[in-house]
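Omission of a single protein chain aside, the complex is shown with its protein chains in their original locations.
Let's turn to chain A:
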Amino acid sequence: MASSYAPPFEGTGEVKEGFLCPLCLKDLQSFYQLQGHYEEEHSGDDRHVRGQLKNLVQKAKKAKDKLLKRDGDDRPDTGSYESFYYGGVDPYMWEPQELGATRSHLDLFKKHRAARIDHYVIEVNKLIIRLEKLTAFDRANADAAKIRAIEKSVVSWVSDSDVPFCPDCGNKFNIRNRRHHCRLCGSIMCRRCMEFVPLPLAQKLINGTREALCVPGSPSQSQSPPAGGGGSGMGSRRGSITSLSSVASILEEKDDEKIRCCHHCMDTLLKRQQKLEEKDHVPDIVKLYERLRMCMEKVEEKAPEYIRMAESLNAGETTYNLDTAGGLRLEVQKYYELIDALSKKILTLGTKSEPQPHPKALQLQRMIRYTATLFVQEKLLGLMSLPTKDKYEELKEKRKQDQERRLQQERQAAQESLKRRQEYEKNRPPANGELPQASRATHMTKAGGWLPSADSAHARSELEDPLLQQIENIQSFLRQAREAQRTDEVAMLEENLRQLQDEYDQQQTSMAIALSQKLAQEESLQQGELQRLEEREREGREQWGSTFVSTQPSFTWEPSLDINPAGDHQVESGVETTAEIPTLKTEASPSAVRALSSLTPLEDSPPRLRSLGGHITPPSGEGQSSTSLNPFEEEDSTPIEEDPSNPFFEDIKKEVSNGKKEYNPFEEDTDREDQQAETTPSNPFGEDDADTGNPFMDASGNSPEASTNPFDGDVDDEALPDVDMIEEELLLQQIDNIRAYIFDAKLSGRLDEVELLSENLKELQHTLQEQKKKRH
C-alpha cells in the first residue's frame, strides 16, 4: 500500500528519498518540517491535507503490520497522529528534544561519604565488640566488683577529675550528682543523661552483626576488617570469662539486665538496631503492593492481546478462536478482580489496629488504591466484549458473504462487460440503449406489440425465494427481449436484474442465521448463475413464444420480500407494471402510459409496505429474533442501563444549574439542557428505581411473556422469561458488564446503586446456574 506512494523508480532518473512532500515533492529534512511545510504551503490547496497525511501514516503502519505478518490487525490507530498535536502546540516546538543538561555529583558525594562512613562503621563495630565483651560473661552471678573490673578492662574509663561537669547537661558533679561512666566508650555523664542497653537488645545487636558478617558484600561491613577479627576472637575468650563466679556488691547498684552507656553510644546502637530490623522486616503493604504490581503487569501484557482478539472476532474474522478469547477475557478479568481486592486490602491495612497508622501511611494507602482504581477504570471499561457464539457465527457469515459478494460483483462486472461487448457487436454501435432513462422513454413509445412473457418452461416454482424467481423471470424476459432485438428493453432489464441481484445479496446477508436455508439459497444462486450463463449460451438457439401469464404470480409474492430497500421495490414494481400495462392498455397513448408508469409505483408501494409492516418475513425474522430481538436482552439491559446513566443525570443537572446562571452566549444550550432536565425525571427507569428498588422484577412483571413461563411462581425465573432462549455467553457478558458498573458505582461512592446492581448480579448468576442445571 505504501509502495504506491513511493516515487516511480524508472523514468524520473533520480530517486528521491526521505520526507518528500506528496504534493510538490519538495524534500524536507524531518517529519516535523514536512508537517510544517504542509501547513504552510498546501493548506489552501486541500483542506484534507491532514487527513491525507494521516492516511499516509496509517498506510505505512498497515504496511508495517503486513510485513510483520500481523494480518487482520488493522484497527484504526487513532491517537498516534494526534499525539503530534498533543497539547495544541505549535509543531515547531515539538521537535524531538533530548533531555536537558545534567550534572552528577555522586562521585564527589561518595568520596566524602566513604571517608565519613569508614569512621562511622569503625565506631559502630567498636561498640558492638565492646558490647559483646560486656555481655559475654554471666552477669547475674558475678559480683559487682568483678563486673566492674571486667567492664573497666573493656574500655579505659575517663578519670573522674577530668570531668567536673556533665558534658551533656552541664550540671556540676558532686556527692548527690554522681559521675557515671559509659561502659562502651568510657566517658562520663550524670545520672539523668545516662542510658541503659538492655541485655536482649545487646544480644540481638551482636547476633545481627555476626550474621551480617557472614553475608558477603553487606554494605556497612565490607570495609570493616577489625570487626571481623574481633568478632571471631570473641568466642574463644568467652569460656574463660563465664567461669568467673560472682558475689553481690552493695557499693553500686548492680546492672544485671542492662549495660550503662552514654546517649551518644545508645544512639549509634539504636540506629544499628533499626537497620538490622529493617533488613528482615518486609511490611505487609510491600507484599501486597508487589502482588498488585504483578497483576497490573499481567494486565498490561494480556489486555492488548485480548483486545486484538476481540476486535478480530467482532469483525467476524477467523484468525482467533472464540473460546481462547473468552478464556483470555476471563483471565484478564480475574486479574482485575485481584487488583481490586488487593488495592482494597491495602486501603484498609491497619485501620482496625489500635494505634492508628500515621496519617501519611493512610494517605499512601489511599493513593495506591486510587491509582489501582484509575488503572482498572481505564483498562477494564475499555475492554470490549466478545460476540456471543451465535452472533459470532453471524458475523462470520456476514464477512464471508461480504467477501463472496465482492467476488461475485467482480465476476458479474466481468460478465457484463463481456456481454456488453457481445451486444455491441451484435446490435451495431448506433444503438442508443446505454442510458436507461432515455431507453425507457423510447421503449414506451415503441411498446406497440411486443410483450415479454414469463418463460413457462423455466418457471421454477420449486424455488423458495421469491427474489430468485423474480430474477429468473427477468432473465427470461431479457432473453425474450434480446431475441426480439429490443436493445432498449435489454438494457433496462439488465439494470433491473442487477438491482434484483444486489437486493438478493442484501437479503442473503440479513438471512444469515438461517443456515440451512441460506445454504440452499446459495446453491440456488449459483444455480441461477449457471442458468444464466447457460441461457446466454442458448440464446441464439431458443425460440420465444410464451405469453404473459406468469407475471401475475410474481406480483403476488412480492409482499414477502424484505422491506428495507423500498427504493428498489419501487423500481421493480415500476418495471413490472410497465411490463404489465402495455398488455392491458395496448391502445393507450404513449404519454398516458408514461404517466401511469410513473404513478403506479407511487400508488402501489405504500399499501404494500403497509401490509408488510404487520408481519415479518419468515426467513429474516428467524434470524433477527435469535440475535438482537431476544426479549431477555431488553429486559436485562433495563436495570443496568439506568444506573450508569444516573451520574450523567446528575452531571447534566449540574450543568443545567450552571447554564442557568450564564445568560450570555449560551442560551441555546441552556434551553436544550432544560429540556433534558425536564425529561430526566420522566425517565421510566428513574421511577422504577424509586418505586420498587428492584426494577428488574418490575420489568419482568410487565413482560407479556411472563405468563407463558413454565416456571410460574418462581420469582427469579419469572424475571427471566424464555430462559431457554438465553445464551450463556450473553449472561456471562451481562454479568461482566454489571460488574464493571458496580465497580464504577463503588468508586463514585453511590452505595445504593451498588446494592441494587449487586442484587441484579446475584439474580443473573442465579439464572446462569439455573440454566446450567437445566441443561444437564
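The working rule: a contact is a pair of C-beta atoms (placed from the backbone, for glycine too) under 8 Å apart; a residue touches a chain by one contact, two chains touch by 3 or more; residues count from 1.
Methods note: contacts and distances are computed from a predicted model.
Asker: The chain that is not shown, which UniProt protein name from "AP-3 complex subunit beta", "Vacuolar protein sorting-associated protein 45", "CDK-activating kinase assembly factor MAT1" or "1-aminocyclopropane-1-carboxylate synthase" does it carry?
Answerer: Hidden chain, UniProt protein name: "Vacuolar protein sorting-associated protein 45".
Asker: Of A:203, A:348, A:363 or A:769, which one is in contact with the hidden chain?
Answerer: Checking the options A:203, A:348, A:363 or A:769, the one contacting the hidden chain is A:363.
Asker: Provide the residue numbers of chain A that touch the chain removed from this figure.
Answerer: 36, 40, 86-90, 92-95, 97-106, 108-113, 116-117, 120, 219-220, 271, 275, 278, 282-283, 285-286, 289, 293, 358-361, 363-364, 367-368, 370-371, 374-375, 377-378, 381-382, 384-385, 388, 628, 633-634, 637-638, 640-641, 644-645, 648-649, 651-652, 654-655, 657-659, 661-666, 668-669, 672, 676, 679-680, 683, 730, 733, 737, 740, 744
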